[in-house]
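Take a look at this one; I'll ask things after.
Note that one protein chain is taken out, while the other chains of the complex remain in position.
After this line comes subunit A, so read on.
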Amino acid sequence: MKATHNGSIRRSLGTVGTYATLSVISLIMIIPFLWMISTSFKEPQKIFTYPPQLIPTTFRFENYADVFKLIPFEWFYFNSVYIAFLVVGGTVFFASLAGYAFARIPFAGRNFVFLILLSAMMIPHEVTAIPMFLFMRELGWIDTHLPLILLPIFGAGGVFGIFVMRQFFITIPKELEEAAMIDGCNRFRIYGQIMIPIAKPGLATLTIFTFVTNWNEFFDPLIFINTRNLMTLPLGLSLFTDEVGTAWHHLMSATVMATVPLLIIFFLAQRQFIEGVAMTGLKE
């Protein structure tokens, strides 16, 4: 009797300890965001107050309006959204087609080509960036969005997509296809009407992955884009820190606007997202 009593005390102490540890770490994760939101509403002279204020005494909404006057923020946003949209669409389309081909259509040297693709995935992006820059300069594509759209679709991101999709298609039983072939379906109908619907979880994972990677991409915009109106959010905001480095209230308003929509989307889709990451077991 006494032993079990001790046991349950220890267990509830353990639970309390777990909650305490988790709360502390979660707080460290969340506080920067709260501080960012708080600063975004502060008046410039109230940023440095003692003791620190989490809830400002007066809310200064003009900070948000000012951002649009100081930097072409609406353009950063628009560029990021439409580029991400095209890159995700393109990657999912091409990667699922190629992934299907690698999984199901036997052609000469298939495994060899696949191996080359996988090894190409290992090349650090920074190595090929320099020749790619020259290549894009030859084409006259510097300071346009074309490299930011085409390179992710047909570069390492695309190869990653092929790899993910191939893994999904391989697990689908062959009998399904054979039955459809007997019914007179061709490859493209099989791909479109049978394989794609079954591979939905794979497509969802790839969509989320590609979106997050592309939305956060920084290195490519940094080397390919010079004009302010053509910049994407990460690049635009990073350069903004240099120019008006001390105007933290404006900078924080801009980062709130850049982050909050993403957090809302994440909150709605978190279950699929976390499962998707765990399922593929792969990082960018």
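Definition applied: a residue touches a chain if its C-beta (ideal position, glycine included) is under 8 Å from a C-beta of that chain, and two chains touch if they have at least 3 such contacts; residues count from 1.
The definition used in the following text is that contacts and distances are computed from a predicted model.
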Refer to UniProt and select, among "Oxidoreductase", "Putative allophanate hydrolase subunit 1", "Sugar ABC transporter permease" or "Aminomethyltransferase", the name of the complex member that is left out.
"Sugar ABC transporter permease"
For a quick check of understanding: of A:Val164, A:Ile196 or A:Met252, which residue touches the chain that isn't displayed?
A:Met252
Residue of A:Phe59, A:Phe188 or A:Phe266 touching the missing chain in the full complex:
A:Phe266
Touch residues of subunit A, complete complex, unshown partner
15, 18-19, 21-23, 25-26, 28-33, 35-36, 39, 47-48, 50-52, 94, 97-98, 113, 116-117, 120-135, 151, 154-156, 158-159, 162, 212, 215-216, 218-219, 222-223, 233-235, 237-238, 241, 248, 251-252, 255, 258-259, 262-263, 266-267, 270, 273-274, 277-279, 281, 283-284
